[in-house]
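Here it is: the structure, laid out below.
All protein chains but one are shown in place.
Read from first to last, the chains carry the letters A, B and C; within each, the first residue is number 1.
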Amino acid sequence: MKRGTLNLGLTLIGIVVVLAAVGLVWTPFDPTKITGSPLQPPGWPHVLGTDGLGADVLSRLMSGAKICLLVGIVSVAGAAVVGVPIGIFSGMTRGWISDLPARLSDILYGFPALLLAILLAAAVGGSTWTAMIAISVATIPAFVRLARAATYQVMSHGYIEAARVSGIPKVAIAVRHVLPNIAPVLGVQASVSFGIAILAEAGLSYLGLGSGPEAPTWGRMLREAQDYLFNAPILALWPGLAIAVATMGFNLLGDGLRDLFDPRLREMS
Amino acid sequence: MTVLRRVGIRLAWFIGSLALASFLIFLITNKLPGNIAQVILGTNASPGEAAALEERLGLTKPFFTRYLDWMAGVLRFDFGVSYYSGEAINPLIASRFEVSAWLVGLGMLLAVVIAIPVGSYAAMRRRHADGVAVSALSQIGLAIPAFWAGIWLVIVFAVNLGWLPAGGYVSWWESPGEWLLHLILPVTSLALVQSSVLSRYVRSAVIDVSHEDYFRTARAVGWSRIGALWRHGMRNIAISLLTVIGLQLATLLVGAILIEQVFALPGLGSALLMAVSRRDLGIVQAIVLLLVWAVLLINFLVDVTYQLVDPRLRRRGELQ
Amino acid sequence: MNILEVTDLTVRFGRNRPAVDSISFTLGAHDRLGIIGQSGSGKSVTSLAIMGLLPEHAQVSGSIRFDGRELVGLPEREYRKLRGDAVSMVFQEPMTALDPTMRVGRQLGEVVALHHGERRGSIRDGVLDWLGRVGITEPARIADSYPHELSGGQRQRALVAMALANEPALVLCDEPTTALDVLVQRQILRLLDVQLRDRATVFVSHDLAVVREVCPRVAVMLEGRIVEQGDIEQIIAEPRHPYTAGLIASARIDRVPRDQPLPSVADFYTPAEEA
């Protein structure tokens, strides 16, 4: 039952990863070129048909899969790399200096990804990177808070107290004791954030704040499909479906992991 | 004493955050490349004309002078006038806020009304097929982009069936009936996703609560599962659920922008997008400031409530 | 006539070894039975089975007859009427067993209102009366307090009052004193001793000394089975099962010479799997 969630999540992610991996070395057609007449229905040789310009939808979907994973990985990793050390530091110290990161991340929390992306896109232009950075920055507070709370929990354990008393440097305690102990919680958060990042990228691209025409991300494809909703609604189906599958995969993975680590998570959250 | 002191410290942080946030907002918006003069003049502009317009709009004054001018206005609740149209910003934001408030408020209300029973059901029946099915449905709801759902709702209900308007907004004061008709689809698409988020939250909270000792006590004195959940479970979920809803509300005011775009609703989010695209900084700053402050305020209120109201949580708070 | 007859009661969770493995015991209308065993022995599951509060996925077989009525398979609707009225339970965690968001008096009054809506008008008086009977000195103030404003002992007293408010015929006590310090433990035991005088009681504990104070009869549970039951003094004097002997020895530190290691259950009994 518990494993079911995890396995389903992994299967869905697997589909996306395979699409992306194959897309790295081979796509049926060049996704940036016009290889057929516009708006062909699914068939042969264009398995999922062609888009409004006549490019192969499957090829673009495959090429989009890798960008989608890239967006997820970069934005989640970026947020974790910044947020987790801050959270651990804040969790290991006492006094106002411990509060500072929490309050700063509260301020940051006031800027949702969309707001950041709007400002960022205006500042440096909309692109896949803009979307990744905006999503990443907006995800930082979640990691800070979680890492901080989890660190508190771990710090109350006797062996950490012992390590501190015996003079082991703080950094070593953080790396050797705290990090491994809070890793499961962070893993769950990462997986959930991954799903959110994919959705956010789609939203940003829809508004024209995300990936440009050079990158056929799923959000971008959805936006382009908008113009053909009535002639070829199926164009809006594929990227929408892909987004749903990927997001659901990571959400389910998060849930599955949570169930797996359940007893520890319950006391922490 | 200690509680008061802790609240005091929190208040100081809060005021500091407000000030810092306002400065950051002003800084960021002023560093945006491109300027209003150019946008107003379009592909017709000559450099001299743009410079003259900038001068006229007061954009050539030093940065700090402008920041202080702006803050002085903000504290008197006067956001100045739009560079773009010369109209006062306050009524503009008020009318935009009205739309967003209805959209987000009703959307959230509908989401809560759906989420509490659905989430509770999924929790209570989590070992049964129907409970799992409900959970799975909410998973799907979470994974579908809200704007995508909105697009399909428009195609089905507005375009094909013609039952409801596809977009636009009619004020309640103009025609309550039209107001409602125009809000049904956008509120529904917002609520579809929000109710998935909330129902999963309710589900896990209900599961947690049903493992609590007081829940077992309630059952032992004769409450049914539903009765115990309603009488003792919901009371305990309420605070954290309200927190989640409150924070969601603030972020949704802008987050609903995708829905506003799909349904051509003149809300805060689309006003922000429009103002940014025109570099109408006065409006951008006003909206961003209000939203960020709203989030900070809600955060602050939640913290203080935890400190004052529920000592059980305070102890938890001390840990953090 | 016996108020409670448990016959061949077996409780199973999934495909695991039964948590309670065909146990039987009986209880007269004013009897008190102690059930003793370590955690995981099935003693708490037994009391929850009697209350009908086992998780949904538990499979229960055998028979529990209360006042001549079969409880196994009783519809939830009927069961609900018994709980808190004819059968009630005192739990071991006074710190968390009360709803933190509701005043104590209200929680107590609710138990009465739930089963006896007709007494609606007199509930407040009843609440104060009960709080006084369980030894709370300022009933009115306590009734208007939230659980976190009470001490552990006061909370446990309030829980006892909740369990007794409807004058149940059978009270199940699940480690009611375990979480309290020794002094308060003593007070609560004395209170229970007085208040449970006219009722049937099942008293679940891991602590032989505690059980000995309130119960004349004891059943020893191990791995879901009752390994011996009977008069408590007799069992202490002549334990028949090595596990019982271990329990007794480990409870008598005073008899251990200073240079000897403290005895533990393991010195007397080794679980079959590990042997």
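We take it that a residue touches a chain if its C-beta (ideal position, glycine included) is under 8 Å from a C-beta of that chain, and two chains touch if they have at least 3 such contacts.
Here is the rule we use: contacts and distances are computed from a predicted model.
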Hidden chain of the complex, named as in its UniProt record, picked from "Acyl-CoA dehydrogenase family protein", "Cytochrome c oxidase subunit 3", "Peptide/nickel transport system substrate-binding protein" or "Monovalent cation/H+ antiporter subunit F": "Peptide/nickel transport system substrate-binding protein"
Which displayed chains the unshown chain touches: A, B
Touching the absent chain when the full complex is considered, from B:25, B:92, B:111 or B:249: B:92
Residue touching the undisplayed chain, where the options are B:26, B:201, B:293 or B:306: B:293
Selected residue (touches chain absent from view) among B:26, B:70 or B:84: B:84
Touching residues (missing chain, whole complex) on subunit A: 32-34, 38, 52-55, 121-122, 125-127, 208-209, 212-214, 224, 226-231
On subunit B, residues whose C-beta touches the chain left out of the figure: 11, 14-15, 18, 33-35, 38-49, 52, 75, 77, 82, 84-87, 90-98, 154-155, 158-159, 162, 164-169, 171-174, 261-264, 266, 270-271, 273-274, 276-279, 290, 293-294, 297, 300
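By definition in this document, only the chains that are shown with their structure count from here on.
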Set of chains adjacent to subunit B and to subunit C: none
Most distant chain from subunit A, judged by the mean position of its C-alpha atoms: C
Where subunit A and subunit B are represented by their mean Cα positions, the distance between them in whole Å: 21
In the complex with subunit A, residue positions of subunit B that touch it: 13, 16-17, 20-21, 24, 28-29, 31-34, 139-140, 142-145, 147-148, 151, 155, 159, 208, 247, 250-251, 254-255, 257-258, 261, 269, 272-273, 276-277, 279, 288, 291-296, 299, 319-320
Footprint of subunit C on subunit B - complex, ascending: 127, 212-214, 216-224, 231-232, 235-236, 238, 310-312
Of subunit C, residues touching subunit B in the complex: 51, 53, 56-57, 76, 80-85, 88-89, 91, 93, 96-102, 110-111, 114-115, 148, 159, 162-163
